[in-house]
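Handing you a structure now.
Missing here: one protein chain of the complex. Every other protein chain is in place.
Think of it as A and B in the order they're written, each chain with its own count starting at 1.
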Amino acid sequence: MDFLNQTFLLLRKDLLLEMRRRESLLTMFFFGTLLLFVFHFSFDLAPERMAEMAPALLWLAFLFTGTLGLAQLFDAERGNHCLEALLLSPMDRGALFLAKTAFNFILMVLVEIVVIPLFWILFNLRSWDVIPNLFLVTLLGTVGFCVLGTLLSAVTLKARARELLLPLVLFPLMIPVILGTIRCMESILRAGALDDALPWLRLLIGFDVIFLTVGVLIFDWVIEA
Amino acid sequence: MGAWGFVFLAYGIVWGAILIYWVTLKRRLRRAETELAQLRASEELQRNAET
Partner (left out) sequence: MAEISTNSAKSKGYLGGLALISVLLGLYWGLFRAPPDAYQGEVQRIMYLHIPSILTAYLSFFLVFVGSCLYLWKREKRDDILAYSAAEIGVLFTALTIVEGSIWGKPTWGVWWTWDARLTLTAILLLIFAGYLMLRSLTEDENRAASAAAVLGIIGFLDIPLIHMSVYWWRTLHQPPSILRPDKAPWDNVHPALLTALVINFVAFVLLYFYLLSQRFRLGEIKEEIKARLLNRDN
């Protein structure tokens, strides 16, 4: 239970910091909304094609917004040797991993709660009843993104051209999550349920579980001062 | 391009690339070995000078 306590403490610290400054959250909100506008101008979206295009566009928006959050993920620890202090403390580093993952997850979910309805409004969609199911699938995908993203954000912490390198290494590895969530969302938008997309759902859940476990175990070696 | 044309294109590119990589690798190796030999020689000299 000590482990969970540590995780919670670290998460609470990040949330408190964020509530005071709101830097990450605001930039992510604005960026996500901006992307929706750009999509509207870039794509000619006939209503019949929305079932195929909506999941992809939504996920593009979340991917880029999430990457923005990832880039800032360890900013709180940058100054004043905070990271070294954290690492010197007798704390399980897996707890740091879970806390950071949970923090990015919360930020992304807050953005998704706003962006999904906004998407429905801006693109004149009618199918409001599928949103809860859609949201659940999005949550699963967001977990996968945050888990891998946190790992790779820590790994690229001291690299040059970090803003470019992080998406470069992250996106290919995210392909199962991208394919999985989009297929599930397509199924929901077309049929209202996940029937033919069940293998994808299992893949998503498997992905989340595997990398959550790997992350907790491996984070000791990932983060070094 | 006939069938053999494609075959030779593929074989040409593949073995060409492998050859180029091998040659450049050999070159890098030779340069590194010379540098190492020089370092070792100068260290020997230093050690002899100190004793």
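Note that in this section contacts are C-beta pairs under 8 Å (C-beta built on N, C-alpha and C of every residue); 3 or more make two chains touch, one makes a residue touch a chain.
Since the model is a prediction, treat every value here as computed from it, not as a measurement.
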In chain B, positions touching the absent partner: 1, 3-4, 6-7, 9-11, 13-14, 17-18, 21-22, 25-26, 28-29, 32-33, 35-36, 39-40, 43
Pick out the residues on chain A that sit against the missing chain. 148, 151-152, 155-156, 158-161, 165, 168-169, 172-173, 175-176, 179-180, 183, 199-200, 203, 206-207, 210-211, 214, 218, 221-222, 224
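Assume only the chains that are shown with their structure count from here on.
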In angstrom, rounded to a whole number, how far apart do the mean CA points of chain A and chain B lie? 44
